[in-house]
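Of the protein chains in this complex, one is absent; all others appear in place.
Letters A, B and C mark the chains in the order given here, with residues in each chain numbered from 1 onward.
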Amino acid sequence: MNGMLPDAMVAVLIIPVVSAAILALIPNYRVSSRLNVLASLLTLSAALLLFARRPEPGQFLFIDDLNIVFVALNTFVGFTTSLFSATYISHELETGKLTPAYLRFYHAMYQVMMFGMNLALVSNNLGLMWVAVELATLSTVLMVGIYRTHEALEAAWKYFILGSVGIALALFGTILVYMAARPVIGEGLEAMVWTTVIQHAGSFDPALLNVAFIFLLLGYGTKVGLAPLHAWLPDAHAEGPTPISAVLSGLLLNVALYAVLRFKILLSASPQAIAPGPLMIVMGLISLIFAAFMLYRRRDIKRLFAYSSIEHMGIIAFAFGMGGPLANFAGLLHMTMHSLTKSAIFFAVGHVAQVKGTQKIADIRGLTASHPVLGWGLVIGVIAIAGMPPLGIFMSEFLVVSSAFARHPLLALPLVTGLLVAFGALLLRLSGVAFGEPCGSLAPVKASYVPMFAHLAMVFAAGIYLPAPLVTWFQHVARLLG
Amino acid sequence: MIGLQFDLAHLLAGGLVLLSFMMLYQDRLYALLNVFAFHSVVLALSVAWQAYIQDAAHLYVTAAIALLFKGVIIPVALHRMIVRLGIHREIETVVGVGLTMLAGMALVALSMVVMLRVTPGADALAREDLAFALSVILIGLLVMVTRRNAVGQVVGFMSLENGLVLAATGAKGMPLVVEISVAFSVLIAFIVIGIFLFRIRERFDTVDIGALDQFRGERR
Amino acid sequence: MMTDLIVQGSQMAFVLVLAPFLTGLSRKFRARLLSRQGPAVIQPYRDLLRLLRKDVILAHNASWLFRVAPYLIFAATWVASALVPTFATGLLFSWSADLIAIIALLGSARFFLALAGLDIGTSFGGIGSSREMLIASLAEPAMIMIVFSLALIAGSTQLSTMAGFMLSPAIGLRVSLGLALISLIMVAIAENARIPIDNPSTHLELTMVHEAMVLEYSGRHLAMIELAAALKLQLYISLVICLFVPWGIGHADASLISYVIGAAAYVLKLAIAAFLLALFETAIAKMRVFRVPNFLGAALMLSLLGTLFLFVSRSL
Partner (left out) sequence: MPPIIALDCVAAFLLVAVLAVVLAKSTRASRIVYGATLLISVVAVSAAGVQLAASPWEMTLPLGLPWIGAHLRVDSLSAFFLAVVNLGGAAASLYALGYGQHEDAPGRVLPFFAAFLAGMNLVVMADDAFTFLLAWEFMSLASWALVVSHQDEPANIRAGYIYLVMASFGTLCLLLAFGLLAGTDGGYAFAAIRASHPATYLAAAVLILALIGTGSKAGLMPLHVWLPLAHPAAPSHVSGLMSGVMTKVAIYGFLRIVFDLLGAPDWWWSVIVLVLGGVTAVLGVLYALMQQDLKRLLAYSTVENVGIIFIGLGLALAFRANNMNLAAALALTAALLHVLNHMLFKNLLFFGAGAVLAATGLRDIEQLGGLIQRMPATSFVFLVGSAAISALPPLNGFVSEWLTFQAVLLSPEIPQWGLKLIIPAVGALLALAAALAGSCFVRAFGIVFLGRPRSSAAAEAREVDRFSIAGMAVLALLCLVTGILPGFFIDHLGPVIQSLVGGQMPRQLSVSWLSIVPIAESRSSYNGLLVFVFIAVSTSLAVFGIHRLASRAVRRSAPWDCGFPNASPTTQYTASSFAQPIRRVFGSTVFRARETVYMPSPGDSSAASFKLRVQDLIWDFLYVPIVRSVGFLADRLNYFQFLTIRRYLSLVFLALVSLLLILAIWS
């Protein structure tokens, strides 16, 4: 046990790679789905070991207070999602939407994706982080297109093209950062190692950093799904398998956001450079309000919640952009809560779509009557995502809005407007879906509710009571984010 | 010696920008491809030159990749694809050439303004390279935006990526350059194959992206 | 204490006895003005007694409310009018309800009267109640406004105090007082269903309000309601008297003589008021129901104006 402790960080990466290789070889989908769950569980436990004892930062990998949170969240949601997908995917096979061959590919890719995201999080090297994000993106592209339907392929293609452009922009930003770092730190790998870069950030050339940040913001912002770079997100969510939608919303967006945050820290470390805050605030507000209005005309339930992800990413970007211990804390909390809630919602939506055999909102009615557990679960989820107590997102929105209004009243007004508009839209759709005369099939749900309610329970608990260690941790990170 | 180094590098980088401009006003796909091939060759040269003056051996690999993959294989592949798709004599730009050129000018100017802000502390070579690279990237994006069909856009994307490589190699001692260029080649291969796949599956009667996303998520 | 109780009791008896007399008197004056002989002044007493002795004829679907209402109406009105000083102020229970409360008591009476009108489920009852409530809902605010302006002058809503203040030299001649008086009279006319708002002596269904509500009543119930109506008329008149011409009114702890004087003065004023009322009623014609709002609106405006004047003059 002690022997492997230092390598927990490596394990987080190795386990997915190995299991991906194995999964690619196993024909039987029952075994592979179980194995998938097992692998995710192992990754999760490895990630948790990181809390126990933190390895020294290396040239390529490291763990600090910031990314350990993300890693833990990432692996946890990865695990629950694998649980969900294990029950979900078999149904896809029965309905013939997928063939065993594709299923094998699916499971392998799932682990590759997890690997990519974990790598992006723990990498201590800007270049490596970039490569990892690209890897995660490409793997998700393949997953999105897995159904091979016209719409799926088209969504995948859109995702692919926009994603590649984003990658390119991000790369240029990374190069610029290197250029800025080189005169101070000297040539070679050292100038790309995060831990060293951040130490000398103060003496970097601000002009270069400015340009770099713009490219990085747009590049990784494309992945975050900030408007107007969001175009890929709704379709990718809507057309891919639901577990992937859950992972996209719950994890990939966070990973990209993590990258943006890193560079925000870097920029705010150098005094003369432009303040990254305002840029993020503006993009956040645009995304929030845009997505809020887009919610009204959605007909596909998964696309609806995809747009709500854009909205929440906007809120988070706003919070981090505002900065300060309170807002950063709120941002972190909101991000965590959003991942949990949104993935829970997608679990529920997945069940709904399988039972009713459609994703069209108009064709789903009276869930609380026809499928009480599922229906009320969805209601709780939407209530939570809409920011109502006693669920976690309420707390973060409380902090964001109140502190924003105290500091920049004029910024808070569009924020509040966006929140209200989005709330109206979500509730409108919810009351259509959850209440009224049931329609469609009344067949019971086969898949397990465990992941969904596990997430909802956590969100609920967080809304009432945040454990002290977590709080101190978040506060520490918030201070770190400046 | 420094002077010569500088001048040659400068020349090659400037050449790249020039070629990007030429791409802007090509309305025939063939011509576009040819210009692009030339673009890649020049890139390969400049990378090689950088490899020589930085005496960084691994950059030669990048140069080779640029030369072979983007200078030869991809253009040829696309060439044949165009023939097979029978779209070789399509004239397809969105806005008029003149306007595009003006936009290109503006972009170059913009990138200059932005980049020359950089304190001369960073060596001049890097600054020049970066300025040129930035303009190549922006023009590449402009090409992508002003082209209707997928091949044109892919070419635009690749020229953009050339700009990236130029920047990467211009950055002295930048690690992972080779890996990155490889990764990008893979990416481009994906794209090309993607187009090709769509063609073969007979899902889309043309690779015009306008048709490709006729569905666009939700019907109105 | 005991004497106080007696005085209070005599006040209640006094108003009760005097109310039909007032009605009879005004009828007599009216007849005279129309150069008719007219019934005797004590005719109302005779009517009441006869009604009391007659059987009650109830509609089949009359509810308990219909049977209880007359007594409640009578009681509320009686209590209200007993609380208005007639021959003396500051009686034992005079402070148990101030002017606002008295108006509200009349309101309760009206509430039950309107309900009684709806109880049988005839169309006439409905007409009556609906129009009555319309009139009330316009007259009450006007009345409250009058109370405001008077209370602001006298610094009290307590009738005894107000009367005392009116007697005191502190009171000069004021615009608001005049306005208040006018609108009070208008309200009184409306509330008592007199011409031009309503005509107490017709059963012409298009015009009637009060009579339409009590159409189904007979016998002792009708007697109660008639008596209540008489009491109400008398209440308003004695209100005008004690607020605007309180001269001669005695005070609680005064001697028996002053009471007698007060009573005499009161009866005299009552007679004059009856004459004026008759004069007024013979002078003008009944107006359409939907002109009533304008009439009462005018009253409301006048009273509000009076109040505002006061506020202004107060702060000058």
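Criterion: contacts are C-beta pairs under 8 Å (C-beta built on N, C-alpha and C of every residue); 3 or more make two chains touch, one makes a residue touch a chain.
Because the structure is predicted, anything quoted here is derived from the model rather than measured.
Chemist: Counting the whole assembly, list the visible chains that the omitted chain makes contact with.
Modeler: A, B, C
Chemist: Of C:A151, C:M166 or C:A263, which sits in contact with the chain we cannot see?
Modeler: Candidates C:A151, C:M166 or C:A263; residue touching the omitted chain: C:A151.
Chemist: Which residue, A:S19, A:Q111, A:T174 or A:T222, contacts the hidden chain when the whole complex is considered?
Modeler: A:T222
Chemist: Write down which of B:A37, B:L138 or B:M158 is the residue touching the left-out chain.
Modeler: The single option touching the absent chain is B:L138.
Chemist: Going by the contact rule already stated, which one of C:L33, C:A75 or C:I182 would touch the omitted chain in the full complex?
Modeler: Checking each option in C:L33, C:A75 or C:I182, the one touching the absent chain turns out to be C:A75.
Chemist: Could you tell me which of C:I57, C:V175, C:A264 or C:A283 touches the chain that is not displayed?
Modeler: C:I57
Chemist: Extract the touching residues of chain A with respect to the undisplayed chain.
Modeler: Touch set of chain A with respect to the missing chain: 157-158, 161-162, 165-166, 169, 210-211, 214-215, 217-218, 222, 228-229, 231-232, 234, 274, 279, 290, 293-294, 296-297, 324, 326, 366, 368-369, 383, 386, 388-390, 394-395, 398-399, 401-407, 412, 416, 419-421, 423-424, 427-428, 431-432, 435-437, 463-466, 468, 471, 475.
Chemist: Applying the definition given at the start, please give the residues of chain C touching the unseen chain.
Modeler: So the residues of chain C touching the missing chain come out as 52-61, 63-65, 71-72, 74-76, 78-79, 82, 93, 95-98, 100-101, 104-105, 107-108, 110-111, 114-115, 118-127, 129-131, 133-134, 136-141, 143-145, 148, 151-152, 155-158, 161, 203, 205, 215-216, 219-220, 223-224, 289-290, 293, 300, 304, 307-308, 310-312, 314-315.
Chemist: Name, in rising order, the residues on chain B that touch the hidden chain in the full complex.
Modeler: 94, 107, 110-111, 113-114, 117, 138, 141-142, 144-145, 147-148, 153, 209-210, 212-213, 216-218, 220
By our rule, only the chains that are shown with their structure count from here on.
Chemist: Which chains are shared contacts of chain A and chain C?
Modeler: Common contact partners of chain A and chain C, which must touch each of the two, are absent.
Chemist: Give the identifier of the chain nearest to the protein's overall CA centre, each chain being represented by its own CA mean.
Modeler: A
Chemist: Please flag the chain sitting at the greatest distance from chain C, going by CA centroids.
Modeler: B
Chemist: Could you please state the distance in Å, as a whole number, between where the Cα atoms of chain A are centred and where those of chain C are centred?
Modeler: It comes to 78 Å between the two C-alpha centres.
Chemist: Can you work out the whole-Å distance between the CA centroids of chain A and chain B?
Modeler: The answer is 31 Å.
Chemist: Which stretch or stretches of chain A touch chain B in the complex?
Modeler: Going by the criterion above, the answer is residues 127-128, 130-131, 134, 138, 150-151, 153-155, 157-158, 160-161, 164-165, 167-168, 171-172, 175-176, 178-180, 182-183, 187-189, 191-192, 205, 207-208, 210-211, 234-235, 238, 298-300, 303.
Chemist: Residue numbers of chain B touching chain A in their complex, please.
Modeler: Touching chain A: residues 114-115, 117-119, 121-122, 126, 130, 133-134, 137, 141, 144, 153, 157, 160-161, 163-164, 167-168, 171-176, 179-180, 183-184, 187, 190-191, 194, 198, 203, 212-213, 215-218 of chain B.
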